[in-house]
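Only a single protein chain was left out; the remaining protein chains are all shown in position.
Chain nomenclature is as follows: A and B, assigned in order of appearance, with residue numbering initiated at 1 for each chain independently.
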Amino acid sequence: MTTRAELPHTESPAGPSRPRGDEPPFVPLRVAVAALLRKELGLELRAPQAVPAMALFSITTLVVFHFALQRGQVDGDLASGVLWVTLLFAAMLGISRLFVADHEEGGLDGFLLAPTDRTAMLVAKAFGLFAFLAAVEVVAVPAFALMLLGPSPSIAAYGQLAVLLLLADAGIALVGTMVGAMAVQTRTRDLIVPLMALPLLIPVVIGAAKGTTPLLATAGPHSVEVRWLFVLGLYDLVFGLLAFALFDYLIED
Amino acid sequence: MLYGTRLRALSIATLVTMTAALALAFFYAPMDADQGFMQKIFYIHVPLGIVALCGFVWGGINGIQHLRTRDPKYDLRSYVAIHLSLVLGAGVLITGSIWARASWGHWWVWDEPTLVSFLIVFLLYATYQPMRFSIEDREKQARYASVFAVTAGAFVPLNFIAVRLAQAYTHPRVFATADGGLPAKMQLPFYLSLLGMALLYVTLWRYEMASKNTSWQLRALRRKLAGDDAVPPVGRTAAPTLPSS
Partner (left out) sequence: MAAPPAAIELEGLTRRYGERVALQDVTLTVPAGTTLVVFGPNGAGKSTLLRVLATLLRPHSGVVRVLGRALPDDGWAVRGRIGLLTHEPLLYRDLSGRENLRFHARLHGVAFDRVEELLERVGLRLRADDRVHTYSRGMVQRLAVCRAVLHDPDVLLLDEPRANLDPAATDLVEPLIGAASGRTRVVTSHDPAGGLAEADIALGLRGGRTAFVAPVDHVRNAEIGALYR
């Protein structure tokens, strides 16, 4: 029997079909995270909604920027700003949709019934959002370079940009998972997400934008100041700890 | 805990302290050569800001307590703390704007990192009440509000650092406040004003806690005496509700 777009095959879990004994059944965190992540990425591959929308939105935003700024090319701090605003707003779309499928199809209850650590949902969702953001950036950054960027950064500069993107995406993923989980329970989901997430993400904007500026400048040293990597790293650490401590309270009933 | 006790004493203390502070600010403290009389708004603006930020952190602490103990009274304390700080925060932004006009000639400047980071914090906390209002399940509303209070409370220092770093090398701070060392004649009115603002906050907080507590207790009593039908249903509200028993 052939299957359509079947998820990649993995081994069946090692446990017996009918666990018995006095030992309370418990599934380790990494197994649960893997299961959730497969489901998350599998759903997106099967019925792509978030990533194409975010990618398309980022390209549209670049066009809007062209007309709004009335420029054919940007460089330096202006380029940095355009890139990060574009990515940030695309991220808002992704965050809004993050928990919607689970909320509507009762997936959250299904997970809550499983004998596993609730943190698995945080890890899986954050990784999922991170993956979606990375996928969007694969489209958005080249598009930006083609459409609006004046100078041509070297490979090394792009490499440093990739590091900044990774750090920033981690922060956005953590904050986004928290805000997404909060927003899915409200009736004004699409309004609450940007209102709550954007102020929380301002330190990320500061670190990322300031860090990227020299990379996209026409002249001068094309390297990131370490200070901004520190800001992003600190932010990721603080929000990582906060999310780890608080997330369970958001998904229990 | 009874919040209504000592309200009169607190109110009087607040009034006295604030009046003394303002009097000192107007008559005793030196007039700034460049900025003139408008500079004196500093004596209101900075203490207001400090107290508001402490209020937000106090809201976060109560949020932690609520999550740990699930006692709804902590949620009420957190809610009142945040919503009072938000009101004070609006005052901070307005007085900050006036001060910016006095110092730099513009109604808003990005040069003062404290003011800028305060704006960001204000925008964040402004979503607190709408978020509460849009969650109908009371318990969930309280729980989510506490998570928000803790997150936002932890965010305040992080944000402050980030904004400070963003400005540090381009715009040196123009006005040295508490860390630069205030001239002697400015210290007394400043600290007195700070004390007065703190007293104001505590007094208002206790007033609001007492008022809300009393109305809930009254409601619970009515229910017990006259039955469930005697009290109209609460309807949707952003404010915390306390259980009827």
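The rule is simple: a residue touches a chain if its C-beta (ideal position, glycine included) is under 8 Å from a C-beta of that chain, and two chains touch if they have at least 3 such contacts.
In this text the structure is predicted, and so the values were computed from the model without any measurement.
Considering the whole complex, the hidden chain is in touch with A, B. When the full complex is taken into account, the listed residue touching the unshown chain is A:32, out of A:32, A:82 or A:148. By the touch definition given at the top, chain A reaches the unshown chain through residues 1, 3-4, 6-7, 12-19, 24-27, 31-32, 34-36, 38-39, 42-43, 46-47, 101, 105-107, 109-116, 253.
Considering the complete assembly, chain B touches the hidden chain via residues 137-139, 233-234, 241, 243-244.
The rule is short, and it goes like this: only the chains that are shown with their structure count from here on.
Measuring from the averaged C-alpha position of chain A to that of chain B gives a distance of 33 Å. Interface residues of chain A, counted against chain B in their complex, comprise 178, 182, 185-188, 191-192, 195-196, 198-200, 202-203, 206-207, 210, 227, 231, 234-235, 238, 242, 246, 249-250, 253. Against chain A, in their complex, chain B makes its touches with residues 67, 120-121, 123-124, 126-127, 130-131, 134-137, 140, 143-144, 146-148, 150-152, 154-155, 158-159, 161-163, 165-166.
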